[in-house]
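Excluded from the complex is one protein chain; the other protein chains are retained at their positions.
Right after this comes subunit A.
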Amino acid sequence: MSIWEYANPVKFIKTTDRLMPYMAVGAVVCLVSGLIWGFFFTPDDYRQGSTVKIIYLHVPAALMAINAWLMMLVASLVWIVRRHHVSALAARAAAPIGAVMTIIALATGAIWGQPMWGTWWVWDPRLTSFLILFLFYLGYMALWEAIENDDTAADLTSILCLVGSVFAVLSRYAVLFWNQGLHQGASLSLDKEEHVHDVYSNPLYVCIAGFILLFIALVFLRTQTEIRARRARALIARERLA
């Protein structure tokens, strides 16, 4: 069996229909338990006080914002190389999810930054590259909407996705590249000095799992929708020609 079998829209819908309920239930279980655990049962940080509880939303959302774009990059490359429509539609489906994750990361970051840094916003390398990533999400979605021909839209958005990937990578590694700014380095790290304490990281892992499962479930659902919308457009076009 080859992975390219799932490039068949019927096969994709059949398979994802079977998987989606498991992903959705897993997402709800992980998100609810992780957030309750983090919010109610973790202590305040000695420096950041209760604001440390924002980590359970900010970090998973930021992680998904970057990785959603990387998923779109892979799907776009598959479209460019192999011309599978499902992959282009999967990239289109993931964009609004990534954009919402970016808004959550930016909003919670600003709310967290105000009491900790004394400012809602600063032109720090990581924050700035994240804002640019958000603008790329908006541009990507607008480009899909602006072009009538699906294949042309897929071609142009794929190129935009390749360009935007620079900012997706930058928003992850900006702290290391420039070594300046207010934003701290990675919260989860193999380096024990940098890694947050287990009492915070354990519920954080559960929340991250919840965000990943939610992302997968939504990508499945939204890709199915895009496949059906594309078929509807094709049928309408055929109807008009007849």
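Things to note:
In this section, a contact is a pair of C-beta atoms (placed from the backbone, for glycine too) under 8 Å apart; a residue touches a chain by one contact, two chains touch by 3 or more; residues count from 1.
As a convention for this text, contacts and distances are computed from a predicted model.
Taken from the listed names "ATP-binding cassette domain-containing protein", "Acetophenone carboxylase delta subunit", "ABC transporter permease" or "Heme exporter protein D", the protein name that UniProt assigns to the chain not shown is "Heme exporter protein D". The missing chain, though absent from the display, is touched by one residue of A:111, A:131, A:153 or A:169; that residue is A:111.
Contact with the chain not shown here comes from a single listed residue; of A:57, A:88, A:127 or A:154, that residue is A:57. The chain not shown here touches subunit A at positions 35, 39-40, 44, 49-51, 53-54, 57-58, 61, 96-97, 100, 103-104, 107-108, 111-112, 114-115, 214, 218, 221-222, 224-225, 228-229, 231-232, 235-236, 239.
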